[in-house]
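Removed: one protein chain of the complex. Kept in place: all other protein chains.
All chains are identified by letter, namely A, B and C, in their written order; residue positions are counted from 1 within each chain.
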Amino acid sequence: MNLHEYQARALLKAAGVPMLDGDVASTPTEAESIARRIGGTVVIKAQVHAGGRGKAGGVKLARNPSEAADEAAQILGMTIKGLDVHKVLVVPAAEIVTESYVGLIMDRETQRPVFMVSSAGGVDIEEVAAKTPEKIVRMPIDPTFGLYPHQALRLAFVLYRDFTQVKAAAKIMAQLYQAFVDNGASLAEINPLITGPDGRVLALDAKIVIDDNELFWRPDLGVLRDDSAELPSEAAARRANLSFIKLDGDVGCVVNGAGLAMATMDLVKFYGGEPANFLDIGGSSSPEKVIAALKIITADPHVKAILFNIFGGITRTDDVASGIVAATSQFKVDVPIVIRLTGTNEAEAFRILGGVGMTALSDMDEAVERVVRLAREAA
Amino acid sequence: MNLHEYQARALLKAAGVPMLDGDVASTPTEAESIARRIGGTVVIKAQVHAGGRGKAGGVKLARNPSEAADEAAQILGMTIKGLDVHKVLVVPAAEIVTESYVGLIMDRETQRPVFMVSSAGGVDIEEVAAKTPEKIVRMPIDPTFGLYPHQALRLAFVLYRDFTQVKAAAKIMAQLYQAFVDNGASLAEINPLITGPDGRVLALDAKIVIDDNELFWRPDLGVLRDDSAELPSEAAARRANLSFIKLDGDVGCVVNGAGLAMATMDLVKFYGGEPANFLDIGGSSSPEKVIAALKIITADPHVKAILFNIFGGITRTDDVASGIVAATSQFKVDVPIVIRLTGTNEAEAFRILGGVGMTALSDMDEAVERVVRLAREAA
Amino acid sequence: MSVFADAGTRLLVQGITGREGSFHSRQMLEYGTRIVAGVTPGKGGQTFEGTVPIFNTVADAVADTGANTTVIYVPPMAAAAAIIEAADAGIPLIICITEGIPVMHMSRAMPFVRSRGVRLIGPNCPGLITPGTRTKVGIIPGNICSPGRVGLVSRSGTLTYEVVNHLTRSSIGQSTCVGIGGDPIIGTNFIDCLRAFQDDPATDAIVMIGEIGGTDEQSAAEFVRASVTKPVVGFIAGQTAPKGRRMGHAGAIISGASGTAEEKLAAFEAAGIGVMRRPVEVVELLRARL
Partner (left out) sequence: MSVFADAGTRLLVQGITGREGSFHSRQMLEYGTRIVAGVTPGKGGQTFEGTVPIFNTVADAVADTGANTTVIYVPPMAAAAAIIEAADAGIPLIICITEGIPVMHMSRAMPFVRSRGVRLIGPNCPGLITPGTRTKVGIIPGNICSPGRVGLVSRSGTLTYEVVNHLTRSSIGQSTCVGIGGDPIIGTNFIDCLRAFQDDPATDAIVMIGEIGGTDEQSAAEFVRASVTKPVVGFIAGQTAPKGRRMGHAGAIISGASGTAEEKLAAFEAAGIGVMRRPVEVVELLRARL
């Protein structure tokens, strides 16, 4: 789950990371009063889950409260990379002497949190990584032992020579690491970490991504989710515990397992069709999930035919069959449904479907070929 | 540093360990009002750093507030194993169904905290350990990983069969472990851990010993020290950063290093003398420490002669010499002093002593023989 | 012969009385797996299906039954602790089926698992099955498998069944099928399995099923090139997935230039791995190599 900058700031601030005062606003009036409280020139920053906000015009300077209101009004009406801006962050404009990058990711390869720091901060760190990887120092941290003081110090020495700044940065490394661990993050970064004319080290912008698996037992983090930052169908799917991604085709897909779901999409393409979505109902699926999945897919007017591709392992195919029967009795599905079921409890599943006059196939290629043909016929 | 029961209770309570309500009193009136607040029969417990309080009459039942005042008055006037009772703990009298022992020690051999639990609690656990060691289950905990849930559960299953009690005890194990680690303890125990008629699991008595090395950076724990529980000379030595133990002989000893100090005592005995104390001025000693050491030793009227035995390594013998010179110029020392100095900066040390007409020996046996003879002559 | 699980497997089931645990334990028993014990704290002393003794702790279960393999079905929030409990009890092979374990939990559990020198398969995986000895540990449907000499390793669950199904229907039996799981942090990777199959005298050819995201398939291809003499055929799911979107589980994400299907397929081809464009092609590719 992506956090907005203002949310990430709050988590880092709670961990003790020094940063400029600032607050979030939903209206121009709010932005104005925050700007008045702060005094002087402020920056108004769009709070959307998208990179390149500056280039898109989502970050503006305002020299006084009334300019702040105007700029906030402008930005609050914007759409950046398809996402509506509902909130802006108002912070003092900082005089910047140096800009660094400090990031922490959960790394697959080392299976542990990895620090990445670079004195080339403030710009797109991925560009730095691609063009001048030697400018990024990486350090894996063993979560068993945590971040040791000497590790924080070594990272800080990458960024600064002045020992006061080194000590300040080392402290921030420790605070960032703690925030990362305590909030079950998969990414936490400060970019840029700046020094001002007074030599102070401050975090200017923050980004945190929370591991979705943490949310189950961390309702305090779950409430940070901004539903308005997602497509309605994707938000609905998430609430139903479905992995769903909207695509541009016309063949709706309901599959169990991410790998099989991707292979199904690949096969739809192979047979000349275009998938309308990626949808994984997950391992232990209930009839309710199937109903929710059908509702979400049939809400998409582009969908011309729907394919169920279920290979039962931990998923019981009879549960899926019951779900299909229940859904089609609850609401009318206007497009043809092709069902492929095999595996755990498949005899029972075929019996359930047969009970309402539905049939199912056992072969994936056969099912995909048929649903692609039906979609093409309907188009 | 030993904590009193009421202090240990406070630390465990802060960690979440369930225990009966209760409070500490310094006067019979305070005890009376606590007893009134609690209601019913209470237990009045002497707060002294000594085992066997019950047998010494330091733990009494009181059926009402006025009895509580009477018993508190009695106990507050007692001396248990040489220690005056200044405080009593007043707690409700518990109805006990089962009594267990739960302890955590920092273990030399495994170099880690070790849990010891036994369903034979409530009595002297050292007796259980000696007579029926199979009744104590030991489990070392790797502090890198901390106490895992399954370890807490295994320990709890040693004590209880009822799963509700097992879960409650496992939680207490985790809380005890956290309190142990967070407070830098070398020992933390609950004895007894009881179940009452309602089945609840409660800590009835608590004991915590803090590692002295923690106190330097933990002033919050340092304030828990009860100076009145020590001999005045030992308290003075501790404040001067000296390791000092009062003994019954007449040869005062000032030595650097615990091993050499013990060997010096052994040699005093070997030559027919009796050491008046163990005193280690430590590794990096300053003249101030020497002055403090001399003051403490000369305050003991039994001391008939004083031996300095200093082998310089990290200790600079010239610092010690300066300290002896400064001390003897500040106050009169009525008993003879035998000085043995060798090692780091010894030439300078001899020069300093020579400057005030003092001499020193280089050989330990020679010095010990001489001080024993001088003490015997003075006796 | 086979890898990881065989006739010598004495299986413990952690979470045997839960919904998933009890369902799949019955399936494993029916298939023929020797389940010697179950663990559910607080239910020690009871039995499962009248035959399998239940213990309060893994240590008790191991002491009493000599279990040498464990399969974990406990809920996500307790699963990493269950892995650690099993490792602490000295069980040399741990298979964790549970999906949805926080990655931070796994990041903390792995150093412990490694410190005990035990093998973890998963989490978020379907487990493994050795049809020749009727040994199933996990959730792979037994009825789609058949004894034979093809080893299979996969990051995916259901996609594995799809491929195994094609093999069985074409009378190509399997030595062992292993699902390693698609989570960011897993205990056993492609290379571990490839090495085991290479060393297994009962395996003649290997099928590996990967997906987009990460670089495990590329490393595995390099390992095949350098150290595997048996024929290998491979599949990559997500060839048509839009870039930069996360597909279902954390494994399936394309970050930056790394981990695209094209890259992985190129690595397969460079290593001499036969590339399946559709799951069904596994049959003809293997036939051509056996």
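One rule holds for everything that comes next: contacts are C-beta pairs under 8 Å (C-beta built on N, C-alpha and C of every residue); 3 or more make two chains touch, one makes a residue touch a chain.
The structure presented is a predicted model; accordingly, all values stated were derived computationally and were not measured.
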Let's see if you follow the contact definition: name the visible chains touching the chain that is missing. A, B
Can you say which of B:Ala10, B:Ile96, B:Ala120 or B:Leu247 touches the chain missing from this structure? B:Leu247
Option from B:Pro65, B:Pro149, B:Pro192 or B:Gly312 whose C-beta touches the chain left out: B:Gly312
Residue, one of B:Thr29, B:Ser66 or B:Gln111, that touches the chain absent here: B:Gln111
Of the listed residues B:Leu20, B:Met262 or B:Val335, which contacts the missing chain in the full complex? B:Met262
Going by the touch rule given at the top, which residues of subunit A touch the chain that is not shown? 145, 148-151, 153-154, 157, 163, 166-167
Residues of subunit B in contact with the chain that isn't shown? 106, 108-109, 111-113, 126, 129-130, 142-144, 181, 184, 186, 211, 213-214, 216-217, 243, 245, 247, 255-263, 265-270, 275, 278, 280, 282-284, 310-315, 342-344, 364-365
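The rule is short, and it goes like this: only the chains that are shown with their structure count from here on.
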Apart from subunit B, the contact-linked chain sets are one piece
Farthest chain from subunit A, going by the mean of C-alpha atoms per chain? B
Any chance you could check whether B-C or A-C wins on number of contacting C-beta pairs? A-C
Numbers and ranges of subunit A residues touching at least 2 other chains: 144
If you look at subunit C, which of its residues touch at least two other chains? 112
